[in-house]
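Missing here: one protein chain of the complex. Every other protein chain is in place.
Order of writing sets the labels: A and B. Residues in every chain begin at 1.
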Amino acid sequence: MYPIIVLSVAGILSMFIGAFKLKKVALPAVLLATLAAFGSNLLPQNFNDTPLYSGMLQFDWFSIRYAAVMIAVTLVILILSRRYYRDAAEHLGDIYALFLFSVVGGMIMVGSMNLVMFFVGIEILSIPLYILAASERNNLLSNEAGLKYFLLGSFITVFMLLGIVLVYGTVGSFDFDAINSFVHSYNSSDELPMLFKVGVLLILVAFIFKISAAPFHFWSPDVYQGSPAVIMVFMATVAKTAAFGGAYRFLDACIGPMSDDFSVMFAVLAALTMSIGNLMALRQDSLKRLLAFSSVANAGYLMMGFIGLNEKPTDTTLYYMLVYSIANVIAIAVYLTVKESQGSGSIAGLRGLYQSKPLLTFCLVLAMLSLAGIPPLAGFVGKYAIFVEAIRDGYAWLVVIAAINSVLGIFYYFRVMRAAFEPAEGGPVQVPYVLGYSAVLVMCTLALLVLGIFPNLFFGIW
Amino acid sequence: MLNSYLNKNTMESNVDYLGILLQMAFALGFVGLTMVATHTLGPKRRTAQKAEAFECGVESVGNARLPFSIKYFLTAILFVLFDVEVIFFYPWAVNFKELGGIGYLKMLFFIAPLFLGYLYILKKGALNWEKM
Partner (left out) sequence: MENLIWLIPTLPLLGFTVLGLGARSLPKGMAAFIGCGMIVAAFLLSVGLAGPIFSGESLSQDLFTWMRGSRWSVNFGFQVDQLSWMMMLVITGVGALIHVYSAGYMHDDERHNYFFAYLNLFVFFMLLLVMGNNYLLLFAGWEGVGLCSYLLIGFWFSNNEYNDAAKKAFVMNRVGDLGFLLGLFLTLTVFGSLNYSELFAEGADLEAYGSTAIFTAITLLFIVGAAGKSAQIPLYTWLPDAMAGPTPVSALIHAATMVTAGIYLVLRSLAFFELAPFTLNVLMWLGLATSIFAATIGLKQNDIKKVLAYSTVSQLGLMFFALGLGAYVAAFFHLVTHAFFKALLFLGAGSVIHGMSGEQDIRKMGALRKVLPVTFIVFLIGTLAIAGIPPFAGFVSKDQILLAAYEHSPVLFALGIGASLLTTFYMFRLLFLVFYGQSRADHHALEHAHESPLSMTLPLGVLAVLSVVGGFLNWPGLMGGNFWLQNYLSPVVKEAEKHHHISHSTEWGLMGLVVALVLATIFLAYQKYISKAAVPAEDANEAGVGKVLNQKYYVDELYDAVFVKPTQALSAWLGRIFDPKILDGLVNGTGTGLVAFSSAIRKIQDGAVGIYLFIFAFGILLLLAFQFLF
């Protein structure tokens, strides 16, 4: 709850910083606020096992961990956004404010214990993203991305609202606990009212959309490619973490035992999603679009975590999301550097990186290795843990598909790595120095290693 | 409380409705009168443009894929925004006495962000028609 307050106030402040044209203090202030939010999130007073505000929000262990990951990743993205926003004079304060509001929405979503709050959270998360996607005003692609995202997003929101209405109609309450005891009052989920089941499915559809899983994944490559890189990585990491956290919250706290009904559906969709994501990524030339499809593919792996949810530690998904986020942030940071010097965002534009920026290349390589799931990097551990869980739940066929997909993934991740080592035609390029950029990157990279070797440092993976 | 009030009214004679009728007639009459008066008294310049349907500054016929000025929408949205917030004042106004000082403070707390928002749009120049 504290981080929500801190970040909301910070967001408003940031808007005023922008309005009063105090460009210099914008980023430091926002970073400070984010740090404060991270700290306040870990305060013991923040922990609460009972719902607050008339049963609206619950800041338990689950939401605190998700909030911690979201805020931490946001912090890193904000630091790295310096390179991107160095020259942007206009609306900088507003952009940062939207970042913060979006995180607030994510935290509300993950912490909500009421469908209305849930809906409010998902909208607070999404609406800033619509604007952010279109924030590069002079870029047609960015405009298109924002509009597309908005159109498709609101289309799905309609279904979600319909779902909520149906659930409310059958249960007579928005409260998760009430819905949960409603589900429990039936012996088997077959006896549940049809309208209730349809309602739940429609709500799930919204999640499947948000995490960009098939068949509702079409928005993500277009939107990711069009959006400014910093926004794209934010959508692929923080927003997705929130979506997964929210989905977990809903499946676990709200419909509880019924969630097993959807295991087969999730399994099929997971297989479909990862296959589509990986196959489409094979032939991409733009690094951003490649990462977009890779994000689709990873959503597929992560969806495997929804199977047999009832006796499962939720940490695996969070761990996977965290390491995926870190790797993605690194890749985008490298992309930004390359784009600045080369002007091209294609994979071929990475050529010559090793000659001029060996450290950056090292980070990129480790990030790609982690994404590809090569031990001892954290990406391997995350994948392995998820696969093991799926096998335990009896979905061996899904794991076989996932393993084949991992191999496919290696192909295009390694393509990126190879490009970085090829010599550039024009010789090595010089990239302007930005304070703290490399340091943050190296720290992220080390985090990938440390998390990979000691996965149980923060999470109970095994 | 509201119920008892209504009940009390129905027990009274129908005379009480007369005032309402009168007020209604007066209101309608005023509107009608002013409209007629302005139409007849004011000067008129009839042009083709004026005869067109009003579409918030967008040409109603022609290519739809054109960049257009956002001024109207922005102003309209801002108007609606602040207008809608006023609705929240009604329940407070009705229960003003019962809510007392605490309620007043709460309302101040509610209005403060609105005021901040107003400052923000002012500072951003959203209300400056010329500059937009």
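The working rule: a contact is a pair of C-beta atoms (placed from the backbone, for glycine too) under 8 Å apart; a residue touches a chain by one contact, two chains touch by 3 or more.
Remember, it's a predicted structure, so these values are computed and weren't measured experimentally.
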As a test of the contact rule: which chains in view would the missing one touch? A
Chain not shown: contacting residue from A:Leu31, A:Val165 or A:Leu408: A:Leu408
Residue among A:Tyr168, A:Tyr186, A:Phe218 or A:Phe421 that touches the chain left out of view: A:Phe218
Residue in contact with the excluded chain [from A:Leu152, A:Val165, A:Ala178 or A:Leu449]: A:Leu152
One chain is left out of this view; which of A:Ala36, A:Val165 or A:Val198 touches it in the full complex? A:Val198
Chain A residues that touch the omitted chain in the full complex: 148, 151-152, 155-156, 159, 194, 197-198, 201-202, 205, 209, 215-216, 218-219, 221-222, 261-262, 265, 268, 276, 279-280, 282-283, 408, 411, 454, 456-457, 462
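In the analysis below, only the chains that are shown with their structure count from here on.
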Where the centres are mean C-alpha positions, what is the separation of chain A from chain B, in Å? 42
Complex contact set, residues of chain B against chain A: 113, 116, 119-120, 123-124
Quick check: in the complex, which residue numbers of chain A touch chain B? 12, 15-16, 19-20
